[in-house]
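Every protein chain but one is kept in place in this view of the complex.
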């Protein structure tokens, strides 16, 4: 029997000051299937993120409302851009 | 006795299509002391200028109204600019 | 004008030689009348604890390249352009060095100038790139675009 999406590990990539605060460029979560729940989970697990603004990209697109994803999705945490 | 300004030769420099139509970059006039008279004199002497627009600069400044000059002045005939 | 995403990143500073080379290559495109170029240069800003020595750039490269491609396509629709090139640094760029090179070309100057200005704003606002200002061996600040 196949594992359900909820119990599969989901890989998340982080950048800039967010990567610094969580202590690495990659993290793994489990049992989370939307961006709202992900924000909640991150806030609990990484108090260092408190007060820092970041966006979430799902499959390389910024998402502005709550958005579902699965373990095939590419999830990224993006602090405010500062290129150029 | 000194020559009066009116009888001294006044050197005029010309550029672009105006120089071409008068057959050279420099010409000399005599007895002319303002830009209005100069335009009249040029129109009579160089029918090739008929229909061509040009400005006159006195001492490297464009003049828009009738302007007097003397033989110490630097007089230039400037067709529409086309630099760049 | 190519219609697939193209890498925009260079390692370290954008060199004046790369810029000269890029300009030179356009001499065969004799329908071009004007080029507009923007160069971002790293400033030695005064900070608490010293001056900015360098900026270290990182990016979400795959997303940045895809987004740069979307922006490129939109700018081509909006302006009459012959060419459009974007080069952005990754890694360390010292104060005084160039970290961004945006290059637009058009038969007429207005399109090249307006497109370049709009591109620079969109690159700063929309590409997932981050700069960390290095002040000393121990001290740095994350840059924020205004």
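Each chain gets a letter, A, B and C, in the order it is written, and its residues are counted from 1.
Note that in this section a contact is a pair of C-beta atoms (placed from the backbone, for glycine too) under 8 Å apart; a residue touches a chain by one contact, two chains touch by 3 or more.
Owing to the predicted nature of the structure, the values given are computational and were not obtained by experimental measurement.
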Interface partners of the hidden chain - shown chains only, full complex considered: B, C
From C:65, C:98 or C:111, residue that would touch the chain that is not displayed: C:98
Contact with the hidden chain (one of C:6, C:43 or C:78): C:43
Interface with the unshown chain - residue positions in chain B: 13, 15-17, 57, 60, 76, 78-84
Touch list for chain C against the chain that is not drawn: 16-17, 19-21, 23-24, 26-44, 95-98, 105, 107, 109, 112-113, 116-117, 120
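Rule of thumb we're sticking to: only the chains that are shown with their structure count from here on.
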Centroid spacing, where centroids are CA-atom means, of chain A and chain C in whole angstrom: 28
Centre distance in Å when chain B and chain C are each reduced to the mean of their C-alpha atoms: 50
Length of the line joining the C-alpha centres of chain A and chain B, rounded to whole Å: 75
